[in-house]
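In this view, the complex is presented without one of its protein chains, the others remaining in place.
Chain IDs A, B, C, D and E follow the sequence of writing; residue 1 opens each chain.
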Amino acid sequence: MFAVEVSDHIMIAHSFRGEVFGPAQALHGATFAVSAAFIAERLDPNGIVVDIGRANDVLKAVLGSLNYRNLDNFPEFKNDNTTTEFLTKYLFDKLAAAVRAGELGRDGREISALRVTIGESPTARAWYEAPLW
Amino acid sequence: MFAVEVSDHIMIAHSFRGEVFGPAQALHGATFAVSAAFIAERLDPNGIVVDIGRANDVLKAVLGSLNYRNLDNFPEFKNDNTTTEFLTKYLFDKLAAAVRAGELGRDGREISALRVTIGESPTARAWYEAPLW
Amino acid sequence: MFAVEVSDHIMIAHSFRGEVFGPAQALHGATFAVSAAFIAERLDPNGIVVDIGRANDVLKAVLGSLNYRNLDNFPEFKNDNTTTEFLTKYLFDKLAAAVRAGELGRDGREISALRVTIGESPTARAWYEAPLW
Amino acid sequence: MFAVEVSDHIMIAHSFRGEVFGPAQALHGATFAVSAAFIAERLDPNGIVVDIGRANDVLKAVLGSLNYRNLDNFPEFKNDNTTTEFLTKYLFDKLAAAVRAGELGRDGREISALRVTIGESPTARAWYEAPLW
Amino acid sequence: MFAVEVSDHIMIAHSFRGEVFGPAQALHGATFAVSAAFIAERLDPNGIVVDIGRANDVLKAVLGSLNYRNLDNFPEFKNDNTTTEFLTKYLFDKLAAAVRAGELGRDGREISALRVTIGESPTARAWYEAPLW
Partner (left out) sequence: MFAVEVSDHIMIAHSFRGEVFGPAQALHGATFAVSAAFIAERLDPNGIVVDIGRANDVLKAVLGSLNYRNLDNFPEFKNDNTTTEFLTKYLFDKLAAAVRAGELGRDGREISALRVTIGESPTARAWYEAPLW
């Protein structure tokens, strides 16, 4: 199994509902270091999983709508805590849609799985990985 | 599959028995950078795998009995080399017990697997990963 | 010149005033990876600049009042942008006071300078360094 | 499942054929940070997957033929783009042969899989993982 | 003294003349992780040394002419080995010119010094630091 992973980051504000979160129930923020791994059984005729430049562009586009924002103000998140775990799945879904739409420059069915990893601090990170088909 | 991983470190002394270890047969030591990943199929109603704060506390408690110690003096290790690999499994077992006892604040059966990674130097690390049930 | 540096992190929300900040004028947030270096001409009789455990405690105490907070709500910051640079100096002043008060466990006059470094993302950081006396 | 991973690096020149590569069609180069993970179901009687020192030596030997070279001049690569992904598989095959030949100091059949990871920059990496038997 | 540092990277090919370089006399390459630190006595009225976004843009522009190139083909380098050290000074001069021309968005005389750091591998880096005035 081959994988190519590209990385970028965003800086956001948010708060959490639930006693389990303790002080993180207050409005605070995070720098999220985000990595997106594209996984394939075979390389394409150019010898790549997907083009790294294009993967960077797609990741940056997906992150752009969140960057420098207060996630508490997003209607689509109003029923959810925007935890690091939650956001790995949110970004997975956006990237999966891009893969299926051929935006990575390769027939999406040749990308078998994605993994999205978010580092929230030097000592904590989360990831979500699943097959695409 | 979702995962949340927290990190901490310990500083220990130990020695190894066996010619394969060369100079590491002498008493030496290591800073072990330890990461514990908790893996689950689904997020809980709060949108988390486990609470990161609680995961940090459980990891610190498990590491506390080893930190600043000479592992050669532990009766429970008297038949084993406390290699980096061995310790990944030792910590896995301790963390698995904590998960099963509900110490992570979630029904342990909802945590499907654990992965423990130990970095022993900038150029070497080991990990152990297994399902919990 | 000897130095000992300890590290920790905080997660905060804030916004900036001024067109130069572009999208960062909106409420957003950051994980700040903070390092504090204590600088001395000579080691003490124990062979240390300051005790690393105590330095960690002092840094954690100084960071505690900011962690998981929205810095826009702090009256003491109402005339300032809480930029990464600004916060390096803010933390320097707090740590300098702790050194002068002997909280690091050594006569403060034996600590000649401090450097506070804050990493705001994988690609940007700031620091402030100055003599203490 | 246990794993031990060792790391090293090489500095090479190369160019790519194919419009997808844009400016990387020109002769350029890379520092490749290479990690090789050896994966096993069980530890050996010494409590290791493989000896880390020996794993480092085998990895260094495999990398030696590429280091400080222009990969465009290698006859064995004349039909391929030596992309990061391609090289993960190339190194996998070399390391798999070493495992099968017993060069890691353990019966090769006890090593169940390998993963080779190559970091090409702070924001991009690739890996190849497969069973050995 | 305040400093703000931004980072980016380039991937280049080159070779060296001189027996001291051993195998690096052959055409090879490098990923250079480049950091540029802008140093000032005082923050500006916005509370910054320079805008991080603008600093990133200036650094990217300076690096753009080198990225994905064979430095052996640059007439301006024909009398020099493009070592990591040499390139720290080359980039320093380009960035110093940008500072003096006001491209960082602040009166250049308020920037007192620059430091350019280049990491060539996980185990080697170089830097050049000098006052600007």
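Following the convention adopted for this analysis, contacts are C-beta pairs under 8 Å (C-beta built on N, C-alpha and C of every residue); 3 or more make two chains touch, one makes a residue touch a chain.
Note that the structure is a prediction, hence the values are computed from the model and not measured.
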Options C:5, C:72, C:93 or C:129, residue touching the unrepresented chain:
C:5
Contacts from chain E to the absent chain lie at residues 16, 18, 20-22, 80-86, 88-89, 120, 122-130
For chain B, which residues lie in contact with the unshown chain of the complex?
7, 9, 11-14, 23-24, 26-33, 67-70, 120-123
Under the stated touch rule, tell me which residues of chain C contact the chain that is not displayed.
1-8, 43, 46-49, 51-54, 56, 105
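Keep in mind that, in the parts below, only the chains that are shown with their structure count from here on.
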Listed chain pair A-C, B-D or A-B that repeats interface D-E [over half of contact pairs the same by residue number]
A-C
Using mean C-alpha positions as chain centres, tell me how far chain C is from chain D in Å, no decimals.
41
Chain E: which residues touch two or more other chains?
7, 122
